[in-house]
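Note that one protein chain is taken out, while the other chains of the complex remain in position.
Letters are used for the chains, namely A, B and C, taken in the order the chains are written, and counting of residues starts over at 1 for each.
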Amino acid sequence: MVLYFLTLVLFVMGVYCLIAKKNIIKKIIGLTITDYAINLFIILIGYRANGIAPILFKNMTMKELSEQGVDPLPQALVLTSIVIGLGVLSLMTAICLRLYEKYKTFDMGEINRLKG
Amino acid sequence: MIDTFLFVLLIFMIVGSAIAIETKNMLSSVISCGIVGAAVSVAFLMLGAPDIAITQVVVEVLILVILIRATITIDNTAIEVHWDTFAVVSSLIFFGLFLVFAFLAVQDLPRFGHPIMKVSQQYLETALQKTGAANVVSSVVLDFRGFDTLGEASVLFVSILGAFVILRRHGRKRRSEEDTEKVGILSEEEIREDYEEFRE
Amino acid sequence: MQTAYPLFSVLPLAAAFFNLLVTKLNKKVADYIAFVVTGTLAVMAVLTVFEAPFAYRVGGFPAPWGILLISDGLSSLTLVIINVIAFLAVIYSTKYMTMYTAKPKYYSLLLLMIAGMNGVVCTGDLFNLFVFLEVASLASYALVGFGCEHEELEASFKYLILGEVASTAILFGIAFLYSMTGTLNMPDLARQLEIVGINKAVAFVIALFIMGFGLKASTVPFHAWLPDAHPSAPAPISALLSGVLIKAIGVYAIARIMFDVVGPNAMVSTILMFLGALSMVVGVFLAVGQSDIKRMLAYHSISQMGYVMIGLGLGLNPNVPALVAAMALFGGIYHFVNHAVFKSLLFLCAGSFEFRTGTRNRYEMGGLIRKMPVTSTACSIASLSISGVPPFNGFWSKLIIIVALVQAGYYIYGGIAVLVAFVTLVSFIKLQRFVIFGQLPARFAALKESPFAMTFPLVVLAILCLGLGLAYPFLDHSVLQAARNALLDKLSYMGYILGG
Partner (left out) sequence: MATKPDLMMNDSQKGMTLIVKTVVRFAIGIIFMFGWYIIVYGHLTPGGGFAGGTILACGYVILTLAFGKDLALRKMSDMAASIIDNSCALLFVLIPIVGFAFGSFFLNFPPHGKPFNLVSAGLIPLYNIIIGLKVTSSLFAIFVALSIFGRFVSKLVEEAEEEE
């Protein structure tokens, strides 16, 4: 339980950084931290006590795997989630560079032509 | 045993993130973020997810390189501090409430180390026979849930395409009607020319 | 149709990838590819409406192990809205997008966005829904910043940040649900949740989903990005964002999960109705003072989505009589369709005015009916429609929602709905006075009507506005009722796990 809660704390820290910080690069870092939190949470919920990786090697029996293997589905989800995070990060960096070129600053406090 | 280890690792990650969020130096901020990522991949390795650990380490390296290369060099790495008290206080209250509810909610989840595995047990037992792949994660990613992976490849494609679109020289057509569609990697002269135009 | 169901998301994906390859050789082809593909999708969507509900197994794996695609009344109705409006937007783009550079990349992003929305609507798997939601969202972030000017990039950045917070919240919700039930398949989840019951964790998940999808649908406490993002995009994209995207990845997803997975619940109903009423009021009062036409329309989107939310919220309440709940739901879905039609029409009209006059400020225009008769007429029809003037479609759906509210005893919400309809009317009368009638500025003396490719979608949508309204008393309501029953009938939704 405590582990789950700590990942949620990590998530909240990331969201705080994403929303409250003014610097654009800090915002990118916040996004990365939220990604870590959610990925770790999903892997944690799939862990089986004393589990092994869900990969069959030649010297293993099927029974061993099905009784001890950790949940493979969350791992598949996290693989997808990591790549999505990478994609979002690259798009965000591109927008940041363009914003820097246009406004000459990384400070969101000065990037305020729109009222919101 | 693993509980204690993960607990220490998570505390380490929280401290690392706090440094990454609050430090004034950009470079140390990015590097602490990278350290947190490395800790995450260690945690994946401990939790029986070597596939994810490999991917996480490699992606982490790439993220760090992109962040340092693309953003740090053009900033003077010092941040001017705007302490917006209202925003900070209101978000702290909101996040505090969120954490209280989250703390109550995680009590109802199955205990750590005892997942339900209603669907996944079948994957473990029949993946080899149904798909022929020894790596169960691979068989789930590319066969049982292949449609997700198609979506994931599209997400990567969209984001790369989006980045190229955003880095385009001109958004709207200007004086000359000729095609100014060169995108992405421009020569130095072109950007300089563009910049002169922009400054006018 | 049944065997080709995955093509709804796969065909636009393939076209988007192919488009970028082919246009390296010849740039002209992009128009035709987008036209043909969206046209095919529109025809396929209309055909799906006449099919009985079915489930499709991707990869041939039985339900909880593989991914299940589900077609029922609501999803086929939403598919029709998405693909028909996307088709019209593509026709419009062929001329409008000559203002911008990099047309092939624009079409690829547009097709990817359509693929994402279709994927969200078709799927019966929660994580698959999330992946396609990300495809659609990422494409929309890039399209909002397509003009690469100061304001557009800023709007795109804000939209991206809030959108990603929403996505992460949704993913957390999905992870919680998976942990509690051990499955991701939505019909299966519905079954497992009946066993688990509404405990604290499920309540937390519902809160996360309302926050996440509410942010995507731009209900009021989470609306800050919409008035920036929607006006910044090119006009056909604004039409798609406001008319379709916030519905497909916001309202549709929230309705599907709340009705079919979680099930009717008084608490959720109260929250949704409160958020809906708040959206209606805040959106409409912020809209009145705007001088930028597209910005004003964006605020009206928030307000009109409030009507849909309040209808859905009332339908979700298990304590009101079943007939009233069904009526509210019917009104909500009807307004869902109507709003898609008239709001995309309004945005396309605003784009047409901008294309010729070069401005979006309503105080700089005037008397345009003499120079641009088709666009102006279409704009008037849409304005009457959105403000709920009797023969048009907006009137009927608002009337049904208000009557349902009054019958259920929510007199305050009913009063608010009437008041908001009135303020909307005032706001659009102001728009008419400044843009369409009044004095024609001297510099617009040589103005011409927009080209045919841009007026044709306007005419089609205007006819739809009028047709959906005038024919209402005679309409065979089977399509809308199938959509409503899809939401009310949780048992048959759970049954899809066996079929396919």
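As a convention for this text, a residue touches a chain if its C-beta (ideal position, glycine included) is under 8 Å from a C-beta of that chain, and two chains touch if they have at least 3 such contacts.
Predicted, not measured: the structure shown is a model, and the values here were computed from it.
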Which chains here touch the chain that is missing from view? A, B, C
Given A:Leu18, A:Ile55, A:Leu77 or A:Ile111, the residue that touches the chain left out of view is A:Ile55
On chain B, what residues meet the omitted chain? 50-51, 53-55, 58-59, 61-62, 65-66, 69-71, 73-74, 128, 131-135, 137-139, 141-143, 146-147, 149-150, 153-154, 156-157, 160, 163-164, 167, 184-186, 188, 191-192, 195, 199
Suppose we count only contacts with the excluded chain; which residues of chain C make the list? 3-4, 6, 10, 13-14, 17-18, 20-21, 24, 56-60
For review purposes, identify every residue of chain A that touches the missing chain, sorted by number. 53, 55-56, 58, 79, 82-83, 86, 90, 93-94, 97, 100-101, 104
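Methods note: only the chains that are shown with their structure count from here on.
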Most contacts: which chain pair? A-B
As a quick test, compute the distance in whole Å between the mean CA positions of chain A and chain B. 5
Just give me the whole-number Å value for how far the CA centre of chain B lies from that of chain C. 28
Multi-chain contacts only, two chains or more: what residues does chain B have there? 102, 106-107, 109-110, 115, 117, 119-120, 123, 145, 148, 151-152, 155, 158-159, 162-164, 166
In chain C, which residues are in touch with two or more of the other chains? 127, 131, 134, 138, 141-142, 145, 148-149, 153, 156, 179, 184
Quick one: which bits of chain A touch chain B in the complex? Just the residue numbers, please. 1-10, 12-17, 19-23, 25-26, 28-30, 32-33, 36, 39-40, 43-49, 51-57, 62, 65-66, 69-73, 75-76, 78-80, 82-91, 93-98, 100-101, 106-107, 109
Within their complex, chain B touches chain A through residues 3, 6-7, 10-11, 13-14, 17-18, 20-21, 26, 29-30, 33, 36-37, 40, 43-44, 47-52, 55-56, 59, 62-63, 66-67, 70-72, 74-75, 79-80, 82, 84, 87-88, 91-92, 95, 98-99, 102-103, 106-107, 109-115, 117, 119-121, 123-125, 127-128, 134-137, 140-141, 145, 148-149, 151-152, 155-156, 158-160, 162-164, 166-167, 198
Which stretch or stretches of chain C touch chain A in the complex? 127, 131, 134, 138, 141-142, 145, 148-151, 153-158, 160-161, 164-165, 168, 171-172, 175, 178-179, 184, 224, 227-228
